[in-house]
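Every protein chain except one is present and positioned as in the full complex.
As written, the chain order gives the labels A, B and C, with residue 1 at the start of each chain.
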Amino acid sequence: MQKIGEECGVFGIWSPVRQNLAYMAYYALFALQHRGQEAAGIAVNDDGVFRYHRDLGLVHEVFGKEKLDRLGEGHIAVGHTRYSTSGISNRSNAQPVVVRHIKGSMALCHNGNLVNSLELREELENEGCIFHSTTDTEVISYLITRARLHTASIEEAVNETVNRIHGAFSLVIMSPTKLIAVRDPHGFRPLCYGMCEDGSVVFASESCALDAVGAKLVRDLAPGEIVVADPNGVRSIKDHCGECRPSLCVFEYIYFARPDSVIDGSSVHEARLRAGSFLALEHPVQADVVIGVPDSGLDAALGFARQSGIPYGIGLLKNKYIGRTFISPGQAAREDLVKIKLNPIAETVKGKRVVLIDDSIVRGTTSQRIVKLVRDAGATEVHFRVSSPAFLNPCYYGTDIDSRENLIACQHTNEEIAKMIGADSLGYLSVESAKRLAKGVTSESGFDANGNVASYCAACFDGVYPTEVPESGKDRFEQKIPKEWLERHTKTN
Amino acid sequence: MQKIGEECGVFGIWSPVRQNLAYMAYYALFALQHRGQEAAGIAVNDDGVFRYHRDLGLVHEVFGKEKLDRLGEGHIAVGHTRYSTSGISNRSNAQPVVVRHIKGSMALCHNGNLVNSLELREELENEGCIFHSTTDTEVISYLITRARLHTASIEEAVNETVNRIHGAFSLVIMSPTKLIAVRDPHGFRPLCYGMCEDGSVVFASESCALDAVGAKLVRDLAPGEIVVADPNGVRSIKDHCGECRPSLCVFEYIYFARPDSVIDGSSVHEARLRAGSFLALEHPVQADVVIGVPDSGLDAALGFARQSGIPYGIGLLKNKYIGRTFISPGQAAREDLVKIKLNPIAETVKGKRVVLIDDSIVRGTTSQRIVKLVRDAGATEVHFRVSSPAFLNPCYYGTDIDSRENLIACQHTNEEIAKMIGADSLGYLSVESAKRLAKGVTSESGFDANGNVASYCAACFDGVYPTEVPESGKDRFEQKIPKEWLERHTKTN
Amino acid sequence: MQKIGEECGVFGIWSPVRQNLAYMAYYALFALQHRGQEAAGIAVNDDGVFRYHRDLGLVHEVFGKEKLDRLGEGHIAVGHTRYSTSGISNRSNAQPVVVRHIKGSMALCHNGNLVNSLELREELENEGCIFHSTTDTEVISYLITRARLHTASIEEAVNETVNRIHGAFSLVIMSPTKLIAVRDPHGFRPLCYGMCEDGSVVFASESCALDAVGAKLVRDLAPGEIVVADPNGVRSIKDHCGECRPSLCVFEYIYFARPDSVIDGSSVHEARLRAGSFLALEHPVQADVVIGVPDSGLDAALGFARQSGIPYGIGLLKNKYIGRTFISPGQAAREDLVKIKLNPIAETVKGKRVVLIDDSIVRGTTSQRIVKLVRDAGATEVHFRVSSPAFLNPCYYGTDIDSRENLIACQHTNEEIAKMIGADSLGYLSVESAKRLAKGVTSESGFDANGNVASYCAACFDGVYPTEVPESGKDRFEQKIPKEWLERHTKTN
Partner (left out) sequence: MQKIGEECGVFGIWSPVRQNLAYMAYYALFALQHRGQEAAGIAVNDDGVFRYHRDLGLVHEVFGKEKLDRLGEGHIAVGHTRYSTSGISNRSNAQPVVVRHIKGSMALCHNGNLVNSLELREELENEGCIFHSTTDTEVISYLITRARLHTASIEEAVNETVNRIHGAFSLVIMSPTKLIAVRDPHGFRPLCYGMCEDGSVVFASESCALDAVGAKLVRDLAPGEIVVADPNGVRSIKDHCGECRPSLCVFEYIYFARPDSVIDGSSVHEARLRAGSFLALEHPVQADVVIGVPDSGLDAALGFARQSGIPYGIGLLKNKYIGRTFISPGQAAREDLVKIKLNPIAETVKGKRVVLIDDSIVRGTTSQRIVKLVRDAGATEVHFRVSSPAFLNPCYYGTDIDSRENLIACQHTNEEIAKMIGADSLGYLSVESAKRLAKGVTSESGFDANGNVASYCAACFDGVYPTEVPESGKDRFEQKIPKEWLERHTKTN
């Protein structure tokens, strides 16, 4: 089933005592698995010695007991989960990136995407740098290392580097003695900070990873903030705070994040209930039952039901055993595949007018099959409601929302789409509502309930990009180096 | 998390044309994966040649593309999923059991448990039979084969065998030219029959497997019924129907079966909604939100909410990536494990009186941890409601409901249990209600909405066993041969 | 490279004290790996409890540390290596066969092939027996078990069974308290018996396995002998000794056995030196160097060199890293494959007249490529000498010497073969010499140096079969059930 994918989850822990951080990182990565299923990696810093392991696969595939035991104990650890793309040599793109250097080793985990990485890379290559991977992260690690040559500390080097890199980056960086977290000045991706009872400091993409290791959420990093944890305590560098208008990705609330996470002070689950509520207000319909497409449509369905007064029902069952290695039948049998993953509960929908809530429509093919399933199970009407606005523009900040030709909403009107997917009616969440998902945000307020500026990135919906966009044009995405550029590089003798 | 386990899921398909039945069986087994995660197997009959593969592991682990392609096309196929126990030689217990014999090969899949298998086995051994496994299924395959020596057809041999075996058995049997399904005269385990558009006949433990292969449910087999599919069509042998009072396991409705399945004419999802309803009536409470423990507590929670008028909420999130290979931390860290698998959504429960619904309590340790999670997330009160009665007796019919010492309800009163698990109140479903989960069953009716006799096995709750029970006593269960018996066998010179 | 394959290696150990027999069996199986690379298995008897593991693969693939540790300690153990055939369900043919039975469990390992197994199997099936595999071994295990029902001890049951089974069988059998070894009355396959310093009794197909576990060779079992080891000591049952004329397979000396083994009192290495000697006498030639095809042509090459006075050289190097998983290039590139496995040492053969010794010619294609290799490396003449006679007849006693159409010598004269493989001359060992490979055997003597009757099976060369041959005709071999028979079995409804 075609879904939008995000790039990564990051994690870091600094402990006042030597302990088994490999297992801590392992549990945290489980909690962040939804942010990336391509690869996983952990690096443990045991008194200056960096042990690490990273490979393609899910967390439990990459790490067995033996591997975790070898990583073992230490004072600092970082971990990373990476989104699934394909290709034979992707192992070299797995993170953490580990750099061995005379000024101190460094392990670096990155969630996001730079908009000026190609320029930076060319500049670095012209100065004699060589690259082993195709990731932005290697560019960042170079910049920090080179800044480190003339700065007094790693945090100064990091601070200097933030001036040079543009775009989305939530970073967790481990040096021989320090753990450093960085959130880009726009705050595109979430990054929070928590504390364990034993005084350990924890950074993670989402608060659900703090829960997994028994840490209490302290707060999210402010956009532009750098936080350093070392034996001298935790301190914050705010030189880059306030440089830009905050631009947290609204799709984090709608789909990417786990509902049990709290981002920038607002519960993701609650944001989705609100999405459902807004949908009910914006696209009301007479119906008998509201059902969600599991897993991420369920919260919005409950919100829709509560707002509309139409009963909430459990109408689709997801087969929890189907994973990446599932063997799909041939082309002809494609329709069956959705049936195997999702099965309707006939009693819930039979003879009823159904409101069906999903989190998004990408190409429309999956939506069409789901509507058919529900109708075949006896629904008399199917009203499709989408808890996000329509995708109309590519994303340059770390997701794979793709070029226009793959986005159904770029090619068709809502009426056409409703017809194509076989729904009796179709309603998308409005962009304005999408920007009000955080608690307390109203159209007038300008702030959320926690006092944060209520300003978000919804570029994929409204085309308003908070930064310059890469010169290589709309077709250039995520880690994929544009063909012309690649050719220029490889064809030189 | 300690859960009750069932023994198996069975599947069979007879096709009028040669086609790729290996893939059909594969999809069906995915749909039956919840009935057994220890082992899986498929046998394909290609014009009399039996190809089969079975191994320990989940369906997608046992079968890759290469293995399925080798099984390939045929006219008949059977498949099996088996519940997870432990032990080095269990591979030999995987099914289908494939027997090569002069009267025709046979592949046999079994869900259930015989109560007289030890007696039959001793008798067979004394007549010169040898056994490779410790399963009831091998006993059954011997009886059929030996009956086959003096009967005119395999179905006669099967019919004769039903006289000799007592207990729970839903069987799917493949001969060189026929597919045969058998449900024991008590009907302990479900077994249904469906039809594809191309005329293929399908048997499966649950109707959700029919959905997976695009078959329409025709009906469940009646208790005692034998159905034969071959080129002459489908015919039913009812010699054993009506021999016993029907005794479908009520725990199929409560926990074992998938909510999108329909068993004996009643929707499992609806049965669980009813369980929640009954619970609300039997154990009402003043509260602010009703939440279910995923996955199987969700339906009952919705039923409770609807009946009571207390809002339904999503309060616990299950990490969908945690599978069998998850590495648990040491003994000390046990509490963390539940946290990693289940995480509360604080916004749903914070400052609220919570009704928490789970499908069962076995030892109580998991329940205690979940209550603590919800309380730590801010719930002011936690009222635990269980959508099944309390387990008080072992099961001899194919589940691992164990001896009394492991069942918390055998040792403690409800008040004690509530205190032990930290709940403000505790309520179990009554046994009477448990027997009224099927549609239309009332305490007076005697029939369900489909006209079936409303008589069920609830022996694990009420101790009323529909059959004699094994002489070897209450401690003897499921495939585990009692120690004395094993010694008698192995110590003989 | 096309080679003749043997069926199996067997091993058993009885220890007066409980010790880690799993590892002992593992080392022994390594030493017997050359007798079978398809599958391996070990069963350990720990005070009546049988733990076992068997699977497809080489010994080191089937058994890792974890698996061996689970098998663990015990008083008796048996092990088996099996020759490589193909097919998806072969795992069920792996040995030891483990039978659970009221008269005591039994594990059985078999090397050889029965000539009346189909008849016995039909008889057993008609009496109600069912079969899970297609092996002779399952037939034997049935006969022993059934005999056991009316005999006072397992050894009596075994003794009675020897009356019923005809053909080649070297068996090692483990009961709850005894270890029993049986060599068929013809003595087709080797089976020896040794003793460790701690009093452990060891049986193995070849003496090299005794060396591997630190046991001293006591002697070979006599044809027809049954030896029992238990707490009462070691005793021999000789009821079947002398029933037949001894018929050890001469190809054991020529190719199957390891050169460091001693069979029936004669060193295999020495037998091969003698083969080379005889060859030099029977097919003398003027040449500059004698080289052998590694590994099994080396000993005969040295014998040829010594007898002829022509210098021995090392002329072909075998790549020791090429195993079963080596990926061969497409059909066109076949010639390369031999080059990758074998490479000539040019300095040894350049400008020289070369005598090239190999142990056999089957289809001739490999021989042709090797001759070409040597010639391309600069040899001026290549005289091919084969340390066995020409294969002219199928074998029914446990090897895969195949039907006549695959044997080049059945279709062509020696001159034609020499031309086909590109040799300047060709000489086979005479059948008479093949029967004089054991120490001290002369054409007149009738006895070898150890006083054994000098009588051997050379049926594959001379067509003189020591037993009746299967009615199913020359095309019926080795575990492969004839098609007609299979159809009769599977097509019955």
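Heads up, the rule we're going with is that contacts are C-beta pairs under 8 Å (C-beta built on N, C-alpha and C of every residue); 3 or more make two chains touch, one makes a residue touch a chain.
Because the structure is a prediction, the values reported are computed rather than measured.
The chain that is not displayed touches the following shown chains in the complete assembly: A, C. Check A:Tyr83, A:Tyr142 or A:Phe384 against the missing chain and you find that the one touching it is A:Tyr142.
Only one of C:Ile345, C:Val453 or C:Val469 touches the absent chain when the whole complex is considered: C:Ile345.
Annotation: of C:Ser175, C:Ser205, C:Ser267 or C:Thr467, C:Ser267 touches the absent chain (contact as defined above). The residue from A:Thr177, A:Asn406, A:Ser425 or A:Asn450 that touches the chain not shown here is A:Thr177. Of the residues in subunit A, those that touch the hidden partner chain are 48-53, 67, 70-71, 88-89, 92, 97-105, 121-122, 125-134, 141-142, 145-146, 149, 153-154, 175-178, 486-493. Panel shows subunit C; residues 23, 26-27, 30-31, 33-34, 58-61, 63-65, 68, 208, 211-214, 258-260, 262, 267, 269-270, 295, 298-299, 302, 306, 311-314, 317, 319-323, 325-327, 329, 333, 336, 339-340, 343-348 of it touch the chain omitted from the view.
We adopt the following convention: only the chains that are shown with their structure count from here on.
Subunit A and subunit C, compared by their mean Cα positions, are separated by 61 Å. Centre-to-centre separation of subunit A and subunit B, using mean CA positions: 38 Å.
Not a single residue position of subunit C touches two or more of the other chains.
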